[in-house]
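Just one protein chain is left out here, and the rest sit where they should.
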Amino acid sequence: MSRRWIERGFTVFAFAAAGILMAVTMVLTGYLVMKGWNSLGLELVFGTTRPMDALCLRRPVLDGLFPAVAGTFALVALSVSIALPLGIGTGIFMSEFASGALKRMFSLFYDILAGSPSIVVGLFGFSISIFLHRYVSGQLYPCLLISALSLAFLVLPYLIRSTQTALENLPPEVRLTALALGASPVQNLFYVLIPRSLPGILSGVVLSIGRCAEDTAVIMLTGVAASAGLPRSVFGNYEALPFHIYTVSSQYMDSAELATGYGASILLFGVTSSLFLFSFIIKNIATARTAVSGPGL
Amino acid sequence: MKPFFFISAVISACVSVCIVLFMIILGLPLFREGLFFSMLTSPWNPSNGVFGLYPMIIGTLGISSLALVFGFPLSLGTAALISGLAPKPLAAVLRKTVQAMTGIPTVVYGFIGVFLLVPLIRNLAGEGSGMCILSSALLLSVLISPTMILTFSDTFDQVPVKTRMAATALGATPVQTFLWVVLPASKKGLVTGLILGMGRAMGDTLIALMISGNAIAVPDSLFSPARTLTAHIALVIASDFDSPEFKTLFACGLVLYGFTALSTLAVRAIDTVFRSES
Partner (left out) sequence: MKTTTLKNMALAFILILLIPTGLMAGSLDSFKGEKGSLKISGGTAHIPVMKDAAKRIMAVNPDIQISIAGGGSGVGITQVGEGLVDIGNSGRKPKDEEIAKYGLSMVEWAIDGVGVAVNPANPVGSLTKAQITDIFSGKITHWNQVGGVDKAINVYTRDEASGTREVFGEKALNKGPITTKAVVVASNGAMKSSVATDPYAIGYVSVGHMDKSVKAVSMDGVAPTVDTVKSRKYPIARGLYSNTKGTPKGLAKKFLDYLMSAEGQSLAESHGFIPVK
């Protein structure tokens, strides 16, 4: 009797929980879209400058999000290109070569890195740049490169983990066939293992791109500025979408500026949510593939 | 090729070690003067030369545990629906939505919070500015739920299909299977998810910075403003490099790092304990 009530109660509870969560998400995103919809458009990004002029760098955009969008783009490109070889290399090492105590120790380090709050990573980047400024060159200070480097550290664990998992989940048949046919381990790695685990690795890359694009805490300590124009050099300051949203939220001057905050939020939200969803989809494809090919071969 | 992979692995490991080393070295003066531990229990009052972190530690723990109190039931219920209780199409839609939710930037949550939640809480409470522990805990609970839901539902899905089938064959309804078969077998995943959620809540900067009010008093009610360790780093970063304020940042960083490293170790310990049990 009481069990039956617990069961009924739990069903109601589960539906209520999911209902509340979905409703809250709907309200949050709905509010954002409703408030920001009208500000969306080319003008949000390019202001009064003609888009072609801005894209060809013929004219600076002084009243649009273009510098922030370009800054975020540069930041993502730079940090992912720093993190990519390192993360994938480490992932390959962990799955193919490491074993025993070394593997356990390394994976503990990566887990701790994965758990480090982004502001701590930002503080690390900031102290590095102060250190460099004092002891290496007075020309170095918090800048695009330092931000990119810190963000690379932040996303490194995602890349390592997704690469490692993708490789480790390959069925043994796949691993052994090429070797049996006389391929060297390196050939096997590059022509068989990596291509076969590409979807899994890719999902980690996409996830990292999303993380780099949305992170605010790291960059606010390492060189982002409220106003900086287009990024010119990796040693200079830059603007970024998430930081723009943060500053607008607290110190908008007028309703027009506030509208750019809503617009920027929708833009960033749209980009990162689709990236994250995309990453999950690739991962599903990857797991489905290994699951099917396993017994089939 | 192997040396290249080995070197990348070493560099990646070094990054993790360097972060904590840097913080210890830069915070070293505090340890040397024996200030570190007294800082953990004293208030923040720079004009009187007191640089304690007690209010921020309480703020961090208060906000993140409250976020868990709100977030855990929501996540458990939703995860239960996704892994078994709900009809397949609904479960699929839910799972996709939750996955997309992981991508909502925290700064966007903060932005919406400032303009939607803060005024709401202010009117509801009838006192205070609306920038308070409750506001940020509510928003954080939405932020950390996807992480917990996906961990929970992964664990639920790992309960062997055979066991489930056996239960179903014996005439158990999906709810019965879930409550009496799947849930008891998923203790480990539940704890892991909770710790991950707690870590995410403690590590978040923007929501706390934007809507918890950042007051330096120890909070005494749900409607009091409070400052977290993360927000404190973001607010004080700016001071003089030789000043004691600046050094306390590294103490802040260390405490935060300690919290997160502890939770990482806890997750791993749980893993080993449960593995040896089964």
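As written, the chain order gives the labels A and B, with residue 1 at the start of each chain.
Please note the rule applied: a residue touches a chain if its C-beta (ideal position, glycine included) is under 8 Å from a C-beta of that chain, and two chains touch if they have at least 3 such contacts.
What you see is a predicted model, and the numbers here were worked out from it, not measured in a lab.
Novice: Would you mind spotting which of B:V236, B:L254 or B:V267 touches the chain that isn't drawn?
Specialist: B:V236
Novice: Among A:F13, A:Y31, A:F131 or A:Y252, which residue is in touch with the absent chain?
Specialist: Result: among the candidates, A:Y252 touches the missing chain.
Novice: In the full complex, which of B:T155, B:N214 or B:T260 touches the chain missing from this view?
Specialist: B:N214
Novice: Out of B:G130, B:P146, B:P174 or B:G197, which residue would touch the omitted chain in the full complex?
Specialist: The one listed residue touching the chain not shown is B:G130.
Novice: Give me the chain B residues in contact with the hidden chain, please.
Specialist: Given the touch definition above, chain B has residues 43, 45-47, 55, 118-119, 122, 127-131, 213-217, 224-225, 227, 235-236, 238-241, 245 touching the missing chain.
Novice: In the full complex, which bits of chain A touch the chain not displayed? Write them out.
Specialist: The missing chain touches chain A at positions 59-60, 62, 130, 133, 138, 141-142, 224-230, 232-233, 236-238, 247, 250-253.
One rule holds for everything that comes next: only the chains that are shown with their structure count from here on.
Novice: Using the touch rule from the top, collect the residues of chain B that touch chain A in their complex.
Specialist: Residue positions touching the partner: 1-2, 4-9, 11-13, 15-19, 22-23, 26, 73-78, 80-81, 85-86, 94, 96-97, 99-112, 114-116, 142, 145, 173, 175-176, 178-179, 199, 202-206, 210, 230, 233-234, 237, 241, 249-250, 253, 256-257, 260-261, 263-264, 267-268.
Novice: Considering the complex alone, what residue numbers of chain A touch chain B?
Specialist: Going through chain A, the ones touching chain B are 6-8, 10-11, 13-18, 20-22, 24-25, 27-29, 31-32, 35, 85-90, 92-94, 96-98, 105-106, 108-124, 126-128, 130, 153, 156, 160, 186, 189, 210, 213-214, 216-217, 220-221, 242-243, 245-246, 248-250, 261-262, 265, 268-269, 272-277, 280.
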